[in-house]
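Note that one protein chain is taken out, while the other chains of the complex remain in position.
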Amino acid sequence: MKVAVSALHAAARELGLTDAETDLIVELLGREPNTVELAMLSVLWSEHCSYKHSKPLLQTLPTHGPRLLMGPGENAGAVDVGDGWTVAFKIESHNHPSAVEPFEGAATGVGGILRDIFAVGARPIAVLDSLRFGEPGSERTRYLLDRVVAGIGHYGNSIGVPTVGGEVYFEGPYEHNCLVNAMCIGLARADRMIRSAAAGPGNLLVLFGSSTGRDGIGGASVLASAEFGEGDEGKRPTVQIGDPFAEKKLMEVSLELLERDLLVALQDLGAAGLTSSVPEMASKGGVGIDIDLAKVPLREADMRPQEIMVSESQERMVAIVEPPKLERVLAVCAHWEVAASVIGEVTQTGCIRVLSGEELLADLPLDVLVDGCPIYELTAAKPSQPLYSSPPRQLDSTDPNSILLALLASPNIADRRYLYEQYDSIVQSRTVRRPASADAAVLVLPNGRAIATATDCNGRRVAADPYRGTLESVLECAANLACVGAEPLGLTNNLNFGNPEKPHIAWQLTESVRALGDACRAMEIPVVGGNVSLYNESAEGPIYPTPVIGLVGELLSEPSRAACIAFAHEGDAVAVVGAFEPSLAASELAKLRGEPLPDELPEVDVGAACVALAMVRAAVRTGAVHSAHDIAEGGFAVALAECCLAAGLGATVETELSETKLFGEGPGGFIVSGPADQIPGRIVGTVGGERLRIAAAIDIPLDRLGEAHSALAALFD
Amino acid sequence: MHARVLIRPKAGILDPQGAVAERALGALGFDGVKGVRIGRLVELDVADPATLPEMCERLLANPLIEDYEIIESPA
Amino acid sequence: MHARVLIRPKAGILDPQGAVAERALGALGFDGVKGVRIGRLVELDVADPATLPEMCERLLANPLIEDYEIIESPA
Partner (left out) sequence: MKFGVITFPGSCDDLDAQLAVARVGTAVPLWHADHDLQGVDAVIIPGGFSYGDYLRPGAVARFAPIMTEVIEFAHAGGHVMGICNGFQVLCEARLLPGALLTNTSLRFVCRQVSLELVNPDTAFTREAPARLSIPVKHTTGRYYAPEPDLDRLEANRQVVLRYAPGENPNGSARDIAGVINEAGNVFGLMPHPEHAVDALTGSTDGLGLFASLRGCGL
C-alpha cells in the first residue's frame, strides 16, 4: 500500500514526524512505509518513546551505586534493602490525559505506574502523587484539583495500594497545563525480579488482561510529544477509562506467574500499547517478534490494524513464555479470571512483523523502529527577559502576625488533609508514618527494616534559577528523609518542562539536569530511573520548570524512632539545626507580595546542607530528638507553626528575628525538639502553652493558626 | 415539569461496571443477557425544560465520555 | 429484547449526590430546578424479559434502599 512521497509526508506530519524524519525512515528502510508501519514509526520516534530531545542530557546522570540492582532502562529501577529484599520504584507523568479528563487521566496515571512496578516483579506497596495546578481562585483549577484527587484515590484505594505521600502546588503557570505525576514503590525478592528483554526464538508472546479497544488512539505518546493547541479537537484521543478491579487481578496474576517461575520476560502496555512494548522487548533481547493481530481480543469488532497496534487500552501486559509452560500460565490467568491469548512468537529476524492471519501488515527492522530515531542536540540559551509574569499581589501587611497567618492560609502551605484523607494510606499494614505526620512517609518491610520516601520540587524556585532551584529540590527531598532518620538509596525524577525546541526551555532543562547530576554525585545517590514530560506549554507560555524528585531511603534504626513533625512534650527545648541562611528571594512571601521572580537564587552550599542533614539523621536515629521538621516554604515561622499545629502544643521563642529570618527560605534548615542536653543545633525556645510566640514579633493562639491553616477546606466544600 | 436524564457511557468507551454486572447475571443463571451498560439516572423538576440540554452538557453528563438522553414527562 | 432499568434511591432516603447537583445547577444559574435525585441506569439485552424483575430484586437493585422501574423497548 504505497503512497506518493508528498502524501507520505503529509500523513507523517499528521502523526508528528518531521519531513526530515520521514525522509530518514524511507532511506533506512530502503522503501516507503505503509500505513501501519508509519503509525508504528511515528509512535516510537515520538519524544515520549525515543527521548530524542532529552537522551543526551539523561546520559549525564549518575546511575551507579553499591545498592543499585536495576538502573534506568528497565520498567523501574531497584535498590537492595537487605536480606534478599529489593525495592523498585519509578515516577511517571500523566499530565496531558489529566488535562483532558482529570478523573480518568489521573486514575490511569496511577494504573500505569503500578504496572511499571509489577512489570519488574515487585508488589506495589506505596504510591505518591505530585500535583501542580493553577491558582485555586480559578474555577477550572478547582475542578481539576477535585477530579484529579478523586481519580488518584479511586485507583489506588480500589487496588489496595496505599497512597502515602506526595505534594501539591498552585501557581499561575500551571493554569493551562496541570501536572499529575505519580510515583510507585514496589517490594520484591531479588531473585524473583524480571526484565523485559525477549529471548528464545520459538517462545510465545502472551497478551493478558483487558481486551483492546479504541482507547487513547494516538493518545499519550502523540499528545505528550507536541504542543496541544486550539483547534486540535480531531487529535483528541478516546478517553481511557481506568479499571482498577481489572488491574488488581492483572497484578496478582503477574506476581503469581513470576512466583511460579513461568515467564521469560514481562512488560506492561503503556503509552502506544503493543507498538511500544513489543518492539522494545525484542530490541532489548536482540531478537525479533511476529504478532498476529487476528489473535488480539478486541472490545470493538471493526478495529483497523494500526488502531490495534497503538491502542492504549489499560490493564494489559505481555509476557514471553516457553511453550511447555504455556498451559500453566493460562491456568494461573484462569484462576484469577484474567483473559490471556497467545498473540505471537519470538523470532530471529531482528524485525517486528505484524500479521493478520496470513496477511503481512508490517515488517520493520528493530534498528530502524527502535534505534533509528535521530537524537537532537538542544540549543540552549538563557532568556534575555523574564519568561514569567509577576504573580498578583495578595498581601500588603508588614505585620509579622498577619504575614504568618497569610502564609499558613496560602494554598501552597495550607493543610493538605482534605486531599490525603481521600487516599487510603494504610492498606497493606506497612505505614509507620502517615501523610503529614512526618516529613517523609515511612514503611516497614518484612525484614523489620523500614524505608522512607518523599517527593519534592518547588517549580517557582526552579523557574527563578533552574540550576540552584533543582539542587534545592534534591536537598529538600533528602531533608525530608533525614527528618525520619533515613538516608537516600536511590532517586527517581520526572522532568516536566515546556517545549525543548525553544532555546530558553532547553536552557532550563539543561541547567536543571546538570544540577540533578551534581546533587546526586555530591550526595552519592544513584538515579534509578525517571520520566520526561516535555511540551507543557500553552498560548500563555510554559509551565514553571518542574523536575519532580522522588527519593527512597532506609532508616537503619528502629522504625518507631522515625521522628514526627509534631512537638511531643511540654517543656522540650526547640532548636534550629543547620547554618540556615534564608532569603526572601522567590519565597512564598515574595509571591504573596506579587514580586517578580528574581533572576537567580542565592548560592547553595551543598556541603553545609549535607552536614545539617547528617546531624538531623543521626539525632533521629539515636532517639535524641522528640520531633524533627525541615524548614521549607514560608520559612522558620511557618515551620514552627506547623510543629505546633500538628501537636496541639504552643511554643515560645525568645530571640528577635528579622522578617528575612522569620519568613525567608533556603535549604539546609531544620527545627527539632527534645531534651535540651541531647538535641543538636542552636536552642531557640521551648515547647508549651496554647500560643505561638516569637519574641516581640509574633503572638497568636493555636486555634487562630489552625483556622488559617485549614484554608483548603473550602476547595472541597 | 418532571424530567429524567439517562446518562450512559459513550459507545466504544470501556464500561467496567457493565462487564462485571453481565458476568454476575450469568453466574446467577440468567441466560442470554448481553451488552450490559451501566450509567446514571438523574431525575429532576425543572421550570424550563428547554434548559435541560445545557444542564447536561455543563454539569450532569461528561460529554467526553458520556451520552445523555432527556425524557420529559408531565407530573 | 433491549431493556432499561431505572434505579433510584427510595423516597425519604437522603441523596447527597442529588443535593450537590441541585446546588451546583443553581450556582450555574439554572433557576427553578428542584427535587434532583440521582440513581443508576442499567441497559441490557435480554433473551427473556420476564426474568427482568427477578434480576432487579436479586442483583441490580437493593430493595431496601432503591426502587426500580423496567422499561422494555424492542431493538
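By letter and in written order, the chains are A, B and C; residue numbering begins at 1 in each of them.
The rule is simple: a contact is a pair of C-beta atoms (placed from the backbone, for glycine too) under 8 Å apart; a residue touches a chain by one contact, two chains touch by 3 or more.
Remember, it's a predicted structure, so these values are computed and weren't measured experimentally.
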item: Displayed chains contacting the withheld chain; value: A, B, C
item: Residue touching the undisplayed chain, where the options are A:103, A:133 or A:423; value: A:423
item: Among B:11, B:27 or B:50, the residue in touch with the chain that has been omitted; value: B:27
item: For subunit C, residues in touch with the removed chain; value: 13-14, 16-17, 20, 40, 59-60, 62, 64-65
item: Contact footprint on subunit B, counting only the chain that is left out; value: 16-17, 20-21, 24, 27-28, 38
item: Contact set of subunit A toward the excluded chain (per top definition); value: 150, 153-154, 157-160, 243-246, 248-249, 336-337, 420-432, 444, 559-560, 716-717
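Just so it is clear, only the chains that are shown with their structure count from here on.
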item: Inter-centroid spacing, subunit C versus subunit B (mean Cα positions, whole Å); value: 9
item: Distance between chain centroids, defined by C-alpha means - subunit A, subunit B (Å); value: 35
item: Numbers and ranges of subunit B residues touching at least 2 other chains; value: none
item: Multi-partner residues of subunit A (each touching 2 or more other chains); value: none
item: Touching residues on subunit B, where the partner in the complex is subunit C; value: 4, 6-8, 18, 21-22, 24-25, 28, 30-48, 51, 54-55, 58-60
item: Subunit A-facing residues of subunit B, complex; value: 9, 12-16, 20, 62, 64-65
item: Subunit B partner contacts - residues on subunit A that touch it in the complex; value: 100-101, 104, 210, 213-215, 238-241, 243, 245-246, 299-300, 313-314
